[in-house]
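Only one protein chain is missing from this complex, and each of the others stays in its spot.
Note that the chains take the letters A and B in the order they are written out, and that residue 1 is the start of every chain.
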Amino acid sequence: MKRKGLLVVVFLLCTAALALAGGKQEAAAEEEIVLSALWFDDADESSVFLATMKDYLSANPNIAIDMQVIPWQDFEKKLKLMIAGGNPPDVARLTNNHVAMLFESLLELDGKLDKLDEFKKVYFSGSMALATNPDGNTVAIPTEATANGMLGNVTYLENVGVDIGTVSKSWDWDEWVNVMNKAKDGNQKAQFGLSYDFSPHRWSTLLFQAGGRFLNESGTAMAFDNNKSLDALNFFKMLHDEGICPKSVWMGSEQAQEMFKAGLAVFHIGGSWWINAYAKDIQDFDWAAITMAKREIRSSVFGGKFIATFKGGKHEEEALRVMSVFSDQKHNAQYCRDTFNLSARSDNSDIDYPARKADFVTMADELSVTPAYTAEDWKSPGLNKIYSYIREQIVEGLLGNQTMEQTMKNIQQEGNKYVK
Amino acid sequence: MNRISRYIVLIIVAYLIIFPLLWIVVSSFKPQRELFIYPPKLLPMRPTIQNYIESLKYGDWLLYFRNTCFVAVVRTVLMVVINTMAGYALSKFIFRGRDAIFYSMIATLMIPLQVIMVPIFLLLKSLGMLNTLWGIIIPPSATPTGVFLTRQYMLSIPNSMIEAARIDGGGEWFIFRRIIFPLSQPIVATVGIFSFMWSWNDFLWPFIVISTSKLNTLQLALANFVGQYQINWGSLLAMTVITMIPMIVVFILFQRSFIRGMTAGGVKF
Partner (left out) sequence: MRKKKLKGNFNQTLAPLLFLSPNIIIFGLFIVVPAILGLRMSLYQWSILGEPVFIGLKNFTELFGDSMFWLTLKNTLIYVFLAVPLLLVVSLLLGLLTAHRLPGIGIFRALYYVPAMLSLIIVGISWRWILGEEMGILNYLLKAAGGMPVHWLTTDTMAKLSLVLVTVWATAGFYMVMFIAGLQAIPDDLYAAASIDGANKWQTFFRIILPLLRPTVLVVLVLSTINAFKAFELIFVMTGGGPGYATKFQVQNIYLVAFEQDRMGYAAANSIILLAIIGLLTMIQFRMTRGELAGE
């Protein structure tokens, strides 16, 4: 029975270790208010948040933050579990998608949050739009703004004599396609002109550039069934059929960014969050954020992250105070600088990023010409409920299992079941 | 099949199975930007242990390791004990409702945990077991799979031994402890290995129960390397390799145990 003995010993050791660890914890918890924070990381936002709030915590030693990081894929599930169980975190980092889905559980901030009126003036209207519930009340404060955008392999473009900085100032889809083909053909290693993130939110960039949108003005019904949507859908299909876009991203499981990093694609449509990752990972060629082409209009898509607190939270006052402090200019700038994100505050457009400042400027510029209704569309809970459906339908069209016209009609119909 | 040809086959099969694992281990020594290059390369151009060092920064791994160890060991011991008892009851006794109990246990295996997540959460909350390690030790320990395995195994323990013991005046607990349990070494080892592995790899139960980083388990922490837009491959691979080692050690220790038990021939499975 040596094995059993071994087990018992290990068991006792672990129990002892745990008992000690547990003991220390309890002693400290006496006088403190411990705020629970639920975060997901793209890079290291959770630790940067704690570092940013360090000065506040030192000034208020009776307040501590217990940071729990959850993988993004499971984040919404976890939040819903905690809310349904009456146990919501005190503060949480949310995407605009989460805000749209969970607005009923978020605490309305008007009249409660310190400096809210100032925030409303100074944060981007698109970001604030994403932070309001259908009744028009503010339920979250933006932290970072994200812009959908395009990254390009400058080395490849220079190799074929394209001065992308000039060309991209005023190009349209047709010129863009020409440039992509030229760069693809003129660089041996490049196999594709464009790798495109596998996401309906990213695809909608094309939709908005074509002058279309998902919902009607009042957000009460789908307005997708028209020739502008069809234009965007058909263009997307054409890119795949002609080999400009790889089939294996939207119709397989390869990652768009990996193809760009490996030098297989000349352009990558993703978003501003890639600036950070690419700065670290790409060393073999020159790259930059490139202004996107126009169809009917120029457009990016608003996105962003938010900080919010929940109805029924146990430490409402302290949570609100943390939120207010975190959202002031100084803290917001520090957070955005250290996480390499665009700030959602208009007075933080000149953040001193350690590197790649020009790329951030390009992305911010894209946001400045983006119509606010891109935010209105994406904050609709109904639209978010058919998120997977939209993606699946577009793929069905790309595969040739149905026409893009059918895809358009299906999305219109399905959306009207949920959009009210 | 003679010895040499058997070894040859073993090695070929091992190579086929191991190839993806090799990729994981070898890639953990590549700097992140070498992972997705074209053309793909198997070996690192500039081998480094940077990933291992980096990954340690992303959390209090020693604490998570302690937590996971504690949960795995206690859960395994608990599982082995209660499942062998249950398997014995269901295989060596005749009583009303026996089959109904057995089949309803199997039936619950068929419900995906995602579906009953919310009621479990609410139940644990009302029992005050949320955010405790006991919340991930006790509820999943009564797994029907363990009962199923032990029951099938014990069906082939000869009844004659039990009859003889009863005639000699042995009590039921004595029979279980001194006859059944020792004869069940192989299945105990099997359930033990599986138990440890399920507990070590468990994501869903800790996900439901734990909301504070102090009680994180390794799997919970590991999952955070898979982000919204990209995967922190370097740290993910390095940590995966590290967390696999205890499981392999446990497997090697336990699997010897079920060979030893086997040489007592005549025990059917």
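We take it that contacts are C-beta pairs under 8 Å (C-beta built on N, C-alpha and C of every residue); 3 or more make two chains touch, one makes a residue touch a chain.
Model, not experiment: these values are computed from the prediction.
The chain not shown here makes contact, within the complete complex, with A, B.
In the complete assembly, the contact with the undisplayed chain comes from B:Leu149, out of B:Leu63, B:Leu133 or B:Leu149. Note that of B:Met85, B:Ile179 or B:Ile242, the residue touching the chain absent from this view is B:Met85. From the set A:Glu175, A:Glu254 or A:Asp284, the residue in touch with the chain omitted from the display is A:Glu254, counting the whole complex. Although one chain is not displayed, chain A still touches it through residues 76-77, 80, 83-84, 101-102, 104-105, 191, 246-248, 251-254, 258-259, 262, 264, 384-385, 387-388, 392, 395-396, 399, 401, 418. If you put the missing chain back, the residues of chain B touching it would be 3, 6-7, 9-10, 13-14, 17-18, 20-21, 23-24, 36, 38-40, 42, 81-83, 85-86, 88-96, 98-99, 101, 104-112, 114-116, 118-120, 123-124, 138-142, 144-145, 147-149, 152-153, 155-156, 159, 162-163, 166-167, 172, 176, 186-187, 190, 193-194, 197, 201, 203, 219, 222-223, 226, 231, 236, 240, 244, 247-248, 251-252, 255-256, 258-259, 262, 265-269.
FYI, only the chains that are shown with their structure count from here on.
One simple way to say how far apart two chains are is to compare their mean CA positions; for chain A and chain B this gives 36 Å. Across the interface of their complex, chain A is touched by residues 32-33, 36-38, 58-59, 63, 66-67, 69-70, 73-74, 76-77, 117-118, 121-122, 125, 130, 133, 207-208, 210-214, 223-224, 226-230, 253-254, 257 of chain B.
The touching residues of chain A, counted against chain B in their complex, run 3, 7, 10-11, 14-15, 17-18, 21, 25, 36, 38, 40-44, 66-74, 77-78, 81-82, 84-87, 89, 95, 189, 197, 255, 257-258, 261-264, 270-271, 273-274, 277, 280-283.
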